[in-house]
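Notes follow once the structure below has been shown.
The other protein chains are all here in position, but one chain of the complex has been omitted.
So, chain A:
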C-alpha cells in the first residue's frame, strides 16, 4: 500500500516541530476517514493501532517517531493517528483522559489499550498482538 505522509499543524511555531504522522501512519482528520480506515482494515484483515495525540503534548512527541518506526516495520497492522483537538467530540467518546492513548482494535472492537509514552510497553503490546494473530489468508 502507499505511504501517507503528513505534517503537523502548519501554524506550529515550535523550533523542534515533531512529525506525528509519517511512514505508514495515517492521519485521521474526520470521523468519516476514521470509519473508512476501519472498514479498510476489516477488509484487509488488519488490526488497527490508533494513537490519540495532541500537537501540544510533550509526552506524545517522545513516542511519535517510534510509532512511525513501528508502522514501517509492521505492515500487517494499520497505524492511525487521531488529533484529539481536531476530533475533540470523537476523542471524548473514547474517554481520553490523558495523551498519548493507544487503542488496539480488531473488527472495530477494542482488544487492548495503552496510555502513556512508554516505548518498551508499546513494543510489547504490538509484538503480543502480532504473535497472537495467525497469518490470515486473503479473501478471494
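Throughout what follows, contacts are C-beta pairs under 8 Å (C-beta built on N, C-alpha and C of every residue); 3 or more make two chains touch, one makes a residue touch a chain; residues count from 1.
Note that contacts and distances are computed from a predicted model.
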Legend entry - Protein name as given in UniProt for the chain not displayed, "NADH-quinone oxidoreductase subunit A", "Glycosylphosphatidylinositol anchor attachment 1 protein", "S-adenosylmethionine decarboxylase proenzyme 4" or "Eukaryotic translation initiation factor 3 subunit C": "S-adenosylmethionine decarboxylase proenzyme 4"
Legend entry - Residue, one of A:26, A:61 or A:74, that touches the chain absent here: A:61
Inset, instruction - Could you list which residues of chain A touch the chain missing from the display? - result: 14-16, 54, 56-62, 97-100, 112, 115-118, 121, 124, 128
